[in-house]
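Note that one protein chain of the assembly has been removed; the remaining protein chains are unaltered in position.
== chain A ==
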Amino acid sequence: MLYEGRGITVSYGTRTVLDRVDFAARAGEVTAIVGPNGSGKTTLLRSLSGEAAHAGQVHINGQDAEAMSARERALHRAVLPQSGSIAFPFNVLELVRLGLVAGLASADPGEGDRIVLAAIARVGLKGCEARMVQELSGGERQRAQLARVLVQIWQPVLAGQPRWLMLDEPVSALDIRHQLTIMRLSQDYARAGGGVIAVMHDLNLTAMFADRVSLLYAGKLQRSGAPSEVFNDRDLSACYNCPVRVNTPPDNGGPWVLPQSMV
């Protein structure tokens, strides 16, 4: 099963932000979207999720996403935006419960409560249920939002169809430990049969956790494939306009990206 975009094009006035980008993510895998600032990563994710107006087609598990209602799309995919604010004094429990707001998870309220508590525990916020969201640290808030997103698509596979976790720079505000927690959680979601599509800044985390990578540059897809194929000195140095050296440590075989001096 695939989450596919074909010929995705987005223009703001005369400026083309995305130019006929083809994208495909497979269920069971973590697919990363990487590229320098302004390359169109977030716009691509927003087009795929149905948020940004775009030309081209998006298919979720073979179905045309344009033909779906907001409710049907919400059944297939959940989205964690880059930054989120919340109006009014919600506490953590109430924020995470918003994942159930469209009534998609279960008709049984007891089942909903069970999922909400499990999601809170999953992101390591057990015991914080009664705390106000406004009073959380940046990292805690990001994890609480992730719990809300997880609640929406709690079962990675529903009625034989994979569900999709879409993350926009999910770990940028987090420390190393929580970066790993979130990336492992995403990987587990994929291993359980769901699909993960993540916009990533950190190339080394990407190399550690992504099964496939799409490298964007100036609104165009440069390369896509396994990190070991996409991450090479020439392509990364050109796209990021910064000399980098990709190393392969002998122990785990994954590529490792080291910026070089820009003199």
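As a working rule, a contact is a pair of C-beta atoms (placed from the backbone, for glycine too) under 8 Å apart; a residue touches a chain by one contact, two chains touch by 3 or more; residues count from 1.
What we mean here is this: contacts and distances are computed from a predicted model.
A.B. asks: Considering only the chain that is not displayed, what protein name does its UniProt record carry among "YjbH domain-containing protein", "Regulator of SigK", "Heme ABC transporter permease" or "YjbF family lipoprotein"?
C.D. replies: UniProt protein name of the non-displayed chain: "Heme ABC transporter permease".
A.B. asks: Based on the whole complex, identify which of A:N91, A:Q142, A:T206 or A:S224 touches the chain you can't see.
C.D. replies: Of these options, the touching residue for the absent chain is A:N91.
A.B. asks: Among the options A:A70, A:A159 or A:I176, which residue touches the chain absent from this view?
C.D. replies: A:A70
A.B. asks: For chain A, which residues reach the chain that was dropped from this view?
C.D. replies: Counting only chain A, the missing chain is touched by 49-51, 69-71, 73-75, 78-79, 81, 84-94, 98-99, 101-104, 113, 117, 127, 129-131, 134, 152.
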